[in-house]
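Just passing along the structure, written as C-alpha cells.
What you see is the complex with one protein chain gone and the rest in place.
Here the chain labels run A and B in written order, and each chain numbers its own residues starting at 1.
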Amino acid sequence: MADNAERVSKLYKKRSSLGMAWRQLRRNKGAIIGMILLIFIIAGALLAPIVYDYNTDVIGMNVRDRMQWPSAEHICGTDDLGRDIFARIVYGARYSLAVGLVAVLIALVIGTVLGAAAGYIGGAFENVVMRICDIFSSIPSVLMAIAVVSSLGKSTINLMIAVGIASTAPFVRVARAAVLVVKDEEYIEAARAIGQPDWKIVAVHIIPNCLSQIIVQATLRVGSAIISAAQLSFLGLGVPAPAPEWGSMLSAGRLFIRDYSYMTLFPGIAIMITVLSLNLLGDGLRDALDPKLKR
Amino acid sequence: MHRYIIKRLLMLIPVLLGVAFIIFAIMSVAEGDPVYQVAGPDATEEQLEALREEMGLNGSLIERYFRYIGNLLKGDLGVSYVTKLDVMQLYLQRLPNTLRLASIAMLVAVALSVPLGIVAAVNQNSWKDTLAMILALLGLSMPNFWLGLLLMLLFSLKLGWLPSGGAEGFTSVILPAVTVGVGLAALLTRTTRSSMLDVLRQDYLRTARAKGVSERKVVYVHALRNALIPIITIFGVQFSNVLGGSVLAETVFAWPGVGRLVVDAIDQRDIPTVTGALIMTTMLVTIVNLLVDIIYAYVDPRIKAQYTK
Partner (left out) sequence: MENKGKEEITDREILNIENLRVRFETEDGIVYAVNGVNLKLGYRKTLGLVGETGAGKTTTALAMLRLVPDPPGVVECDRLEIDGQDVRGMSINRLEDVRGKDISMIFQDPMTALNPVLTVGEQIAESIEIHEHLHKDEALKKAGDMLELVGIPRARLGEYPHQFSGGMKQRVVIAIALACNPKLLIADEPTTALDVTIQAQVLELMTELKEKYNTSMIMITHDLGIVAEVCDEVAVMYAGKIVEQGSLEEVFGETLHPYTEGLFNSLPNIKNRTAWLKPIHGLMPDPTDLPPGCAFAPRCNYATEECSASCPALKNMGGTHFVACSAYERDPDFLLERRRKNG
C-alpha cells in the first residue's frame, strides 16, 4: 500500500516537473523555431528516397547538366558532375544527422557511465578517470578525430567513432558533477540504508536525476558533432565519395569557388541551419530543464 | 605562489606522458604496416626486418612508447617517412605561423566579443542584447571553414582586398584569423554577457554607485574586473579549439602552419610526422592552460591568497 502510494506520488512529481519544463519550452520562441526547423530537416531526410532516386539523382553523373546556376529546375544548381545540389543536400542530411546522433550517442553512453561511476565510486578510480579526461580535453578535438580516422581508416562508421571519442570528455564531466551533487542527498542515503545495491542506486536514483543536464548537453553536442564531421569530410577524412556529405560537397565546391560560388554556398547553409536549430533547441532545453543555468 | 606553480608543473608530467601515450597508441594501430610502404612490394622478409629496426618499429607497443619518450626528452621526434626530414625541425618551422594565426585569432575574438557581451549585458533584453545574442548564435552554428570560404569569396575573389592564401605580408593573416576567431568570439560573447549579468546584480556595485562612482566606471572597472575571471578560464579551455580551428583555416587559406603539416602528413600516411606534431601541439595546449591558470590566480585575489598561505 505505502509502496504504491509512494510510487504514485513519485510518478506525479516526475510528470509535473516534465510538464513544467515543457510549458517553459513552449514559451521560448527560439526553441520553437529550432524544433520546427529540425522537424523539417528530419522529415526531408526521411522522405528523400521517395522524391529522389539515390543512384540516378544523387550519385549518378549527368554531364550535360553540369555547372548550372540555380534555376527553377535545379533550385540550388548542379555540381561539376551534373548532379542536382538540392537533392544531394537533402540526402546529405541523412549522413549529417546520422553521424551527429550516433557520435553523440557513443560519447553519451561511454561518458555517462564513466562519469557516473567516477562520481559514485570516487577515490583512485575517480582520479584516474578524471585525469584521462583532462588528457583528452587537452588534445584539440579536430586533431583527435583526425588521428582516430587516419588510424582506423576512412569510413562513415569510423567517422562516427572518431567524432564520438573526441566529444566524450564533456559528458564524463557533466555526469560526474551531477552525481556528486545528488550523491549526498538524503533519499540516496535512505536507499542505501534499506540495502539497495550500488548499481541499482545509480541506475534508479542517480542517473534519472542528472538526466536533464545530460539531455541538454547531448542536444548541444549533436550540433558540434555535425560540424566536426563536416570538418573531417572537408579535409577528405570523412564519408567517402561519392556519398553526398555536406562537408565533402563543400570541399568539392571549393575548387570552383571563383566562378561557381553557389556550389560553396548551399551545403554550408544546410550545415548552419541544422546546427542552428539544434543550438536553439538545446538552449531552450537548458533554460527549461535547468533553471539554475538560466542566464 | 611559486609553490603553486611548481606543483602545477609537476602535475603536468603525468598528463603529458598520458597524452603522448594516447596519441602514440592511436597512431600505432593505423592500418597497414608502414614498412611495406617504404620498402616497396619486392622487399624480402630480411630487408623488411632490418627496415623495421631502422625505423624503430620493432618490439611491443610499450617498448616502442618508452623508446619514443626517451627520444622525445632529447628533442627527437624521429624522421618523416616521406621527406626523410627531422620531424622536430619540420614542426618548429611551422609553429611560428600557427602561433601567429592563433594569437591574432584570439585577439580578434576578444576585440569582437568582450564589448559585444558587455553591451548585451548592460542593455539586457533590449534590441542590442537580442542582436548580440543572435550574432553569437550564428557564430556558434557556422562551420568555420565555410565562413573562411565565404570570406575568401567576398574579400579576395570578388573585392580583391585581401590575399586568398599563403603567408606573405601582414594582410594574409587577416582572413584566416577572422575565420578562426569568429567561433571563439561567439562563445566569449555569451560568456561575457552571462558573467557580466551575474556581476551586475552584486551588492558591491551599489556600494560603488552610492559613493558617486560614474556609471561608466562602475561597469568597466568594478564589474568588468570581476566578470573577467570566468572569461579568462574559458579563454584557456578554448585555446585547444583555436588550434583545432586553425587546422581548417590553414587548409582553406593554404597557410603554412602545423595544421597543414598534419593534414598533408595524413594524406601521405607519414605517421612519425602526425604523431610528433599532435604530441607537440597538445603539449602547447597544456602549457598555455597552465599559464592561464596562473594569470587567473593573479586576477582573483581570493585564489592567489589560497596558494600564498
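Note that in this section a residue touches a chain if its C-beta (ideal position, glycine included) is under 8 Å from a C-beta of that chain, and two chains touch if they have at least 3 such contacts.
Here the structure is a predicted model, which means the values were calculated and not measured.
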Among shown chains, those touching the left-out chain: B
Statement: Checked against the full complex, the residue among B:96, B:115 or B:301 that touches the missing chain is B:301
Query: With respect to the chain omitted from the figure, which of B:113, B:141 or B:226 is a touching residue?
result: B:226
- request: Pick out which of B:208, B:247 or B:263 touches the chain that's been left out of the picture.
  value: B:208
Field: Residues belonging to subunit B that touch the chain removed from view
entry: 202-204, 206-215, 222, 225-226, 229, 299-302, 305
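Heads up, the rule we're going with is that only the chains that are shown with their structure count from here on.
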Interface residues, subunit B side, partner subunit A - complex: 14-15, 18-19, 22-23, 26-31, 137-138, 140-143, 145-146, 149-150, 152-153, 157, 193-194, 197, 237, 240-241, 243-245, 247-248, 251-252, 262-263, 266-267, 269, 274, 278, 281-282, 285-286, 289
Query: Touching subunit B in the complex: which residues of subunit A?
result: 30, 131-132, 134-143, 146-148, 150-153, 223, 227, 230-231, 234-237, 247, 250, 253-254, 257-258, 261, 264-265, 267-268, 271-272, 275-276, 279-280, 283, 295
